[in-house]
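The structure under discussion is supplied below as structure tokens; questions concerning it will follow.
Our next item is chain A:
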Amino acid sequence: MEHLLSLLVIVPLVGALVVLLTPNTYAYLYKNIALFSTLLLLALSLYAVYHFNTADAGAFIETSSLQYVEKMEWFRLNLGGLGVIAIDYFVGVDGLNITMVLLSAIVLCIGVLASWNTVEKVKAYFGLYLLLSASVMGCFIALDFFLFYLFFEFMLLPMYFLIGIWGGPRKEYAAIKFFLYTLVGSLFILIVMIGLNQSVYDPIKTAELAGLSTEISIAEVQEQVALGEIAKEQLVKTFHMIFMVDPNNYVPGSLLDRANVSLWMGHPLRSVAFLALFIGFAIKLPAVPFHTWLPDAHVEAPTAISVVLAGILLKIGGYGLIRTAYAIFPDAAFHHGWLIGFLGILAILYGAMNALAQKDLKRLIAYSSVSHMGFVLLGLASMTTEGVSGAIYQMFSHGLIASLLFLLAGVLYDRTGNRYIENYSGLAGIMPVFSIFVGVAFFASLGLPGFSGFIAELFVLIGAFSSASEIGAIPSWMAIVGALGLVLAAAYYLWTFQRMFMGAFWVKEKKWLPSLKDLTIREYLMFVPLIVLIVVFGIFPNLLFQLINHSVDVFVNHLTLWK
Partner candidate 1 sequence: MQLDALLILAVVMFCAGLMVAITRKNAIMVLIGIELMLNAANLNLVAFSRFDPQALQGQIFTLFVITVAVAEAVVALALAFKVYHYFQTVDLDKISTLKK
Partner candidate 2 sequence: MIDVLDILEPKNTHLLLWVLSLLGIPLISFLLSFFAGNQAPGIATLLIFINLLIATTMCFEFWSSETIIKGEWFATAGRQFTYAFYIDKLTLMMSMVVNFIGLMVHLFSVEYMRKDPCISRYFAYLGLFLFSMLLIVLSHDLLFLFVGWELVGLTSYLLIGFWWKKRKATTAANKAFIMNRVGDLGFLTGLMILFAQFQSFDLEVIKSLMIFSEIEQGQWVTSYLYAGVEIFKSVDGRWLSAAGIALFCGAVGKSAQFPLQVWLPDAMEGPTPVSALIHAATMVAAGVYMLARIFVLLDAQALEVVAIVGAVTAFMAAIAALSQFDIKKVLAYSTISQLGYMVMAMGVGAYTASLFHLFTHAFFKAGLFLTAGIIIHQLHHVESNKVSFDPQDMRVMGGLRKHMPYTFAAFLFCAMALVGLPGFTGFLSKDAILLNVAVWADLKGGGFYIPEVLAFMTVVFTSFYTFRMVFLVFFGENRLTRILGDGQITSQIKEGTRMLLIPACLLAILSISWALGLGFDAQDNWLVRALPTPIYLVPISYAAQSLVDVPDDVFKYLHPLVVSISVALALVGIIIAYFAFKPGAKMERRFTERREPVGALGQISFYHWYQDALYQKLFVQLIIWKSKGFDWIDRHMIDAFVVRFGQLQVIIAHIIKWLDRQVVDGLVHGLTLLVGSVGKIGRSMQTGNIQSQVMLSFLFLILLILIFAF
């Protein structure tokens, strides 16, 4: 399995190609092909997790501890006085993205099952779906910033069409809003990426180009560059995230060098760059106040796309923050810790408050997503091991729980075409299993022990609280205020559950009655694995923690060292 990670991108791409080449007379094959590709994807990622060496999963700083690495030069541009730009095809996993790869594979599989009954333009749908799968996977495994950005941007294209063609009544509006909003965020990232590229060099390739001895160590190369002994024309500028993390790889006096004291509108450049990256990923996350595209996109998107959007795409925001913004700019992150922690609790409370006022079930879940992703921000802002572990755990756990919630909302929408909470009452009587599943999902989402969300939120909170005495990134009251979100979550979920599922049976339209049947086998196939996973990760947190522990340790050490 030499090219395991590349296979993760290639498999869905090939699947998409096969779907495109299959003639329309075999239309029933499309979903099978999609299911087969995503199952293969799941098998591959399980294989990767199984053979993942947990004891040595460092990453963030050293290339050596990355696993399943594939690296080759893609192209090179000579810019004369600005040096040489080298862009690599560089993929690999560490404890952070292996969890995300696993999550994506699971959610993508479930997503295909959720789109099983798509009837319109099936070929295009599954083609685009597989294309989306490929770009999602690519985004999580890419370690070259350029490659990452490429996949990050490419993701928008299938997503735009999937919402815009197969969506609800206001699909065009939602699709264009989603597309433009995210694109604006990407621009911030692009600018910082170029700035970083101009500031960071690849010591290995530079040594090669400058004709230094092959035995020379990286530290010696860095010393030579620092002393200005290597000509500017011979510096090989790189997009490697791993090189960007090491402050010694910055060209002296370059834009984003730590020693550079020049200001932009009164702020140090590194600080500005961090904020730009932060905004870019905060839009994707989404953090309040950049979140308004999310409810619209969710409400209009078809169920499966909502699942992918909430289950995976939001995580790319959090993942990007950890992988780039925090790892590359720990100093600026520490400096802005208060702001980020504040945005975290703002998201938690504001999202929960909004969820309380929603009438549409899907909108409610969308706002609860905003609230839960606030925990990711809070955990990151704490810059402690517990907080960061909790944030990663929360991304994983929310990926599963939010998928489950959107699928459940989809069940109702499939049957009646209406999701308004006030239109239903006492559903527990005629759809008992469905009601039990909804109850389980609600309790999982409100952080009941025994479900994965509890571990995640607990760790975020204790991390956020101990931050004050460990590193001093955020004050302890933020943890206590953030915990208020748990109470509000209980309030909006239980209230909704009471209104929709309890009491005497009643629905607004008589014609819905015949279609209100309990779950089908296909739906069991979607829900049962998710619930089992949520419970398993709630009772045996070690399954996930052992994957991330070492990486988190290295990461937090890096943060504390360079804050």
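In the analysis below, a residue touches a chain if its C-beta (ideal position, glycine included) is under 8 Å from a C-beta of that chain, and two chains touch if they have at least 3 such contacts; residues count from 1.
Behind the choice of candidates: all candidates are chains of the complex that A comes from, given by their letters.
Note that this is a predicted model, so its numbers are computed, not measured.
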Among 1 or 2, touch partner of chain A in the complex: 2
Complex interface listing, chain A residues touching candidate 2: 177, 180-181, 288-289, 291-293, 350, 353-358, 385-386, 389, 426, 428-429, 443, 448-450, 454, 458-459, 461-462, 465-466, 468-470, 476, 479-480, 483-484, 486-488, 490-491, 494-495, 498, 501-504, 540-542, 545-546, 548-550, 552-553, 556
